[in-house]
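In this view, the complex is presented without one of its protein chains, the others remaining in place.
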């Protein structure tokens, strides 16, 4: 790319604000018109070379380096529709296909996936199992001859309705430790055993590309080669998918927060009460201050984690931290923006109503906060056992910069 | 009443759990069937003498004493549908009619209102005015001959669609201090100038009796006698309506919180993670502990405020406090219950999704938290000026019990 | 008593404010003069019939009923010196002696103890054992002939230096479940094996009657009859001592908080910044509001727990809750008062510096917060097991008032 990332960032911001924002209300509707609008947006993004910025060049993306793409995600995140409009949504699935799928599926799905012509979905969570402990998942895949036979039930399969295929996490191994007992398998959605049971709204929201579905797998038979990567490596692949994915996620949350912050600050100047603008009230100034601190702290933590990943560190501790800190920041900033808008903030007259509800998901998916709290603390505490060196925050930085 | 309130409480609880809970999903739909179901529930409540328990006997209620009725509201509050099913919803409007309406309107509306045959609505908030400062309201009523001519726009008029009439707060006086410039006027909804502009969903929720509407008043002409009470006393009447009303409100929030608390505790026993029930995890125990403390604190504060009101104190400070503390308690308890349910807590499979969203309103309506913070603090601080006696929490109690 | 408790409360308040407050700085010094001042205060309290208000009449107290005495403690708590000046400090030890001590010790200690002529101390916590789990305590008492031989080390023995005797918790039983393995034994401080090792300041504070000491028990031999109550009942007796004791404690915390609150509100009127009094700043008003809510919530919770105890309930859940909520309230209110005073709040020019440091103890002694969180939650959760009735806050109240 000739342009530096700061320029790309500006273009993406302009695109999101000028093209995507105005289309948002219509895109909510999930009708034919909304599909047309989205498809036009996608084309515009391609025309402006803003499409699939982070996908590797060899699969049709712009190949932006990781750290630069991290910054871009912050701007993309301002609108949940922008992710699809700019082709960002398929990044993790594309990379999984590219790295782990058999040739057949790579040939079939990879290009249309990257181009936004088909949509992926991902089946992990199950209704009868605590989401905090994935080793309890009950969906099984048994190899019978050359076919995997899959049985089970998943829910919160995003976009299951319109998806071309689902990647589903199944228990494939027995008599091995649970972390090595699961594999990911590709299931085309036209498989007769693949049955969408119902849509499950999230805090009342359906619609858009964010729809969540409950899906039954009833004797789903797929060829052996639908396995992604080696048997038993489902969690390892998922983890690789999650690491950078969470960075992007947290950056998009920051984009959401920035949008809420802007709405809040503008509103504070617009409204008066008791003879002066809200912007002059200390309790409102505290909203601004606290939001700024939380956003900035969350940004710096996320960027720090990103830099570590960029240097080859797995940054498990840092990623666990930003998941929890980011989700809480996201809620708090949007919540204050709503409070500043009063009753209006709860209606559909601003994007805050949807943002608020999406934000509540953040503390649950990809593992509830409580799981991250425990696992981060354990990792840190291990360094203090048996005369270990402890966890010196500064030293860790120093070695990073060595 | 022959029964003591503890017995009535048990009957109401049984009614809510056994009759109302199962009907809730159907009642969401706002179709003909849901009207029939509600109407049947109302009849059952009347048959069991659980109808309009707090309304004065002379207007067809059961005339339960204030403090006893306070406790009943906690149980009613568990389901937002129970309020209508038990005739609780019309209490404040009935009392306003009884005390301030001209004979004509009392004759016409009071009985059917108490009996649940017609529904009231209340027009206060305006879209273009900060809800924290009601003296800025812009809807006007001008007396032309024997008629009030009303112009303006209101929103968040609850149940405007099905209501028989609206009580609307209008600026009627000029050249007087703003707190004495407003009056309340009755507007039948079949008035040609009364125009429902649209429904405004609250965090995506329409439906039920909780629908909120934006309403235009375009040269609405109503007879002079539609005035409630004397001219310029709109805020005084509203305040009287609010005082005990807020107590009932806070008690109903406690009912909501109790329901969420029950759902949370049951779920903690049902689910396992990492080899033991969630109930055994300290982080979950902290959820239980914190919720119990917040519920119990909020209850005791509310009951204390109720007792003061019952003794003739206006309890402005205490009511301001419970509004803020109660709303925050409500959010926190439901929020934890959702977290314990994981993704399921966000779907419609439990009542938590709706409860969570209703809870967000609590920090906004009847004046945003920030207004109460300021006005309570000012009232307290006044007692410390000019060698005042200060605000001795214990002394205040001691004098109450004298 | 002829006077009602509201009158007594006023007299105690006057005594504390007019007699004790002015003496506080001198009482810090722990010299001969301070002893004289305290002794004069004690005499004045006796002269005004304000001495030992809550002690039973048969041991020389005023025999105030439990609930009335609860309210008195709130006023006593405003000054830590008032507790001694009014003879309140020996209540729990006096009752233990009265109920569990052999005749010899009752005869010897009870009267001078109640009269404030000798001081008690209490040896529980040990330096090498986590205070959250008392079953790990290591001090042992072995019966050799007619004597207990005690060995071990205690710390945080309050007032050990000037005390006439210590009641020490010892492991006396083997091969029994740990909760039944401990007994309390009286040790006169002139016993040759009783050795004060050092004073341990608490956040830099020594002085006054609050000094804490580390004490070694080296082959301390005391007669068999020094046992308090039956063998193995140490924890049961301690628990009985703690129940009402914690109520009094929490009430005294409320007295401390009231004092800090008063200082804060007065200061807010005194100081100006940027052209207006601090009392007019919203951030300061929020300090007042939050403090008022926390104080009032904590008061109501404590009074509710007291009423349950007064009615014979052990109120374990409620007492666990007020311990944690009260300690946090105490810190927060004092902390805000300091913030309002700026640098001055950290000096010795106001009582806040000492109050702040004492408040930090509150989250540790009598079991750290975390232990109460866990045990309260477990008790509540038990009610939800096996189709239990759950924990209905309102129902619990209703039955209380039946």
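Read from first to last, the chains carry the letters A, B and C; within each, the first residue is number 1.
The criterion applied here is as follows: a contact is a pair of C-beta atoms (placed from the backbone, for glycine too) under 8 Å apart; a residue touches a chain by one contact, two chains touch by 3 or more.
Fair warning: this is a prediction, and the values are worked out from it, not measured in the lab.
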| item | value |
| --- | --- |
| Sole residue of C:4, C:136, C:219 or C:385 that reaches the chain not shown, by the stated touch rule | C:136 |
| Sole residue of C:46, C:231 or C:360 that reaches the chain not shown, by the stated touch rule | C:360 |
| Contact with the hidden chain (one of C:142, C:176, C:346 or C:400) | C:346 |
| Chain not shown, touching residues in chain A | 4-6, 9, 13, 71, 74-75, 254-255, 258, 261-262, 265-266, 268-269, 279, 282, 284-286, 288-289, 292-293, 295-301, 303-304, 317-318, 321, 324-325, 370, 372-374, 376-378, 380-381, 383-385, 390-395, 397-399, 401-402 |
| In chain B, positions touching the absent partner | 281-283, 286 |
| Positions on chain C where the hidden chain makes contact | 125, 127, 130-133, 136, 155-156, 200-205, 271-274, 278, 281, 283-284, 338-339, 342-349, 353-354, 356-357, 360-361, 363-365, 368-370, 373-374 |
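Assume only the chains that are shown with their structure count from here on.
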| item | value |
| --- | --- |
| Chains most often in contact, by C-beta pairs | B-C |
| Between chain B and chain C, centroid-to-centroid distance (C-alpha), Å | 42 |
| Chain C residues counted as touching two or more neighbouring chains | 282, 286 |
